[in-house]
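For this depiction, one protein chain was excluded, whereas all remaining protein chains were kept in their positions.
Right after this comes subunit A.
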Amino acid sequence: MTTAPAIELRGISKAFGPVQANKDISILVERGTIHGIIGENGAGKSTLMSILYGFYKADAGEIFIGGQKTEIPDSQAAIAAGIGMVFQHFKLVENFTVLENVVLGAEDGRLLRPSLATARAELKALASDYGLNVDPDAVIADIGVGQQQRVEILKALYRQADILILDEPTGVLTPAEADQLFRILGRLKAEGKTIVLITHKLREIMEITDTVSVMRRGEMTATVRTAETSPTELAELMVGRKVLLRVDKTPAQPGAPILEIENLSVTDSAGVQRLRGVSLNVRAGEILGLAGVAGNGQSELLEVLGGMRTATGRITMNGQPIDLGGRHSDGQSRRARGIGHVPEDRQREGLIMPYSAWENSVFGYHHDPRWQNGPLMDNAGIEAAAQDQMDRFDVRPPNPRLAARNFSGGNQQKIVVAREIDRNPDLLLIGQPTRGVDIGAIEFIHKQIIALRDQGKAILLVSVELDEILSLADRVAVMFDGQIMGEGPAGSATQVGLGCLMAGLGGDDTRDMSGWTISDAAIIEEGTPDVSRIEAQLAEKHADASKEV
């Protein structure tokens, strides 16, 4: 046992073409600690870790693992050096079992059976050592993301990893699952493992790390002890200027209902019921935040409202019914009715990536007479308008001829938001407005949404980020399994209470939220919810749901 640092990087640089992703980065990670790396999107965190895992080769610099200078030309070398990586997007084979995924690439010999037997025994040991319980014979596609993440951790541990790198591990987890992950990380640390946690969430850094390094535009701006810093200081270090962490807004002045949804149900092409009798309304001058773990029907609701999916039930807009399955149920008709839509997946539904920014700035509104020039389109007019839009919405670089894919995530989102808000819609549907968007752009987009509300427009905000819902929304509804679990004022909502509702549970924590109505569909759980019991109940519900199919 040496006292040498687990990881030491000296002067790492890496450029992709003209872009300097990592500039002369040096970092020191002590053995047996949790080290956070925080920074905005595109700050170079993932590049740095990919170099450490042998995905990229650094242009310059040296890597020391446990005090030994180590060359890491490929993943095999990283594994041999005791480094395990849990990627943001899991690298699992979906139709393989847990056991097969763990064994893949770390087999004992040419035949499979002995390898699988060894792994089964080893998994049992790991499960009892670290609380990493997963059914070895479950197929990956059938288990939840939290479990899948455990499989990724198990893969690393099975390969004798001493250093575990986690890239944005909580992005896909419920608050309860995230807590459990942190507990597991704590146990790994206690066993002497070194953990590197890459994230852009300040709360996580403050909660579990021992030291934290901040990256900005490819450079390491600071490494500090977590105990000696504050979220505000870290945010400043990340962005390089003061940031408003709280959104400034006045209380809402809600008016008449703009959107009224009654008993809306959706069954997808596979026959699975995605929405089960949802009723909601959004009033003028308010932001309704729809919270929930991804995949519980929020996307389908947005798609129905945006005209991308048919449904049964009744929706009225300004008192007039909306066509849910006929000739006027397309996106064009919805926009004509004053519904603007910023879709959840901007790269697939919001933009056409190879097309220029000015072309993207009129999609959905391209039939507007304003853009017609006889039988042709008034391209020069559109481009000029796009230029103006880009200036007002601070899109960088402000060049309308650049293809959409050449903008950063935050600026792509600004292009979509600008297009929809500029049309002055009565109702704005906005899905995951700040997913993969850096702090500066988040601030800007949030301000735009609030400004629209203050003009007396209705806004339906769907987000998996609880922080975003709590800071932006005036009223919150929580979805689980295609149903609304509860609804009430944002002011009295608590993280714990919302967390319970997001897992389909009602109980003391949710009853404490004043002004809230809790659905009968929520499972009542007395006292402080016990995570393992919640999980068991969810698994049961899941099994029931699949039986129905």
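One rule holds in what follows: a contact is a pair of C-beta atoms (placed from the backbone, for glycine too) under 8 Å apart; a residue touches a chain by one contact, two chains touch by 3 or more; residues count from 1.
The rule is short, and it goes like this: contacts and distances are computed from a predicted model.
**Student:** Given the options "Xanthine dehydrogenase family protein subunit M", "Peptide/nickel transport system permease protein", "Nucleoside ABC transporter membrane protein" or "ABC transmembrane type-1 domain-containing protein", which would UniProt use as the protein name of the unshown chain?
**Tutor:** The record names the chain that does not appear here as "Nucleoside ABC transporter membrane protein".
**Student:** If I consider the whole complex, including the chain that's not displayed, which of A:60, A:112, A:272 or A:336 touches that chain?
**Tutor:** If we include the chain that is not displayed, A:112 is the one touching it.
**Student:** For the chain left out of this view, which of A:13, A:75 or A:494 touches it?
**Tutor:** A:75
**Student:** Which one, A:25, A:103, A:188 or A:234, makes contact with the chain that was left out?
**Tutor:** Here the residue in touch with the unshown chain is A:103.
**Student:** Footprint of the hidden chain on subunit A, which residues?
**Tutor:** Residues in contact with the chain left out: 46-47, 50, 53, 55, 74-76, 78-79, 85, 87, 91-96, 100-101, 103-107, 109-113, 115, 155.
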